[in-house]
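Only one protein chain is missing; all other protein chains are in place.
Presenting chain A:
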Amino acid sequence: ASRTLWSFSSCSSWLPQRVPLRGSHWQSSLLTPRTSLPVRAQPKKKKKVDVRREQAQKDRMKKKLKKLEKAPPELIPIEDFVTPLKYSDSNRVRSLPALSPEETERRVLLLKKWSLFKQKQDEAEKKAIQILVESQQEALKELRLESEELYQAAILRDEGLFPFERDGPTYTPPLSGYDPPEGKCVDITKVYTQ
């Protein structure tokens, strides 16, 4: 019976001291006299080490967290620049007849005409603005000749002018008494947080 006892104690070698298992049912309590509680050598020191170990663990965790936070934030993906994969299917490619040489010729000539048109338009706008500025300068000059105080009042900045808001022109004028149909707009834009 004692040999079996030793084998059991060798299995449970994780105990700090070779204390035989009180709970093993093959050993009756009368054989081995034991104290009721497992005796530890230095109870108080153990607590301090525990506390210190826990503190060290906490500090290590905090350091790791700080390192993670310091890392640069993940870049938010720009949805417009990423083509969804379903649009690169081959059946999506449009089949149109090829351009004839006359067509390409017409397009090139039209682009040239357009650039000339835009150039003339731009020059006219710039000239109109220049004339406007000249007219204003002339008016201010004459005003200065008249009276200095009126001139000073005229060159003050108008605080109430900006911000200047205005609805732009539409294709057709607004319809009086028009009741637009009811509708619901569901916003499905993805919101990323850093």
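As a working rule, a residue touches a chain if its C-beta (ideal position, glycine included) is under 8 Å from a C-beta of that chain, and two chains touch if they have at least 3 such contacts; residues count from 1.
Basically, contacts and distances are computed from a predicted model.
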item: Among "Large ribosomal subunit protein mL46", "Ribitol-5-phosphate transferase", "WDR73 protein" or "AP-2 complex subunit alpha", UniProt-listed name of the chain not shown; value: "Large ribosomal subunit protein mL46"
item: Option from A:V51, A:L65 or A:L110 whose C-beta touches the chain left out; value: A:L110
item: Sole contact to the chain not displayed, among A:D59, A:E79 or A:E134; value: A:E134
item: Chain not shown, touching residues in chain A; value: 87, 91-94, 96, 107, 110, 113-114, 117, 128-129, 131-132, 134-136, 138-140, 142-143, 145-147, 150, 153-158, 161, 164, 166, 169-176
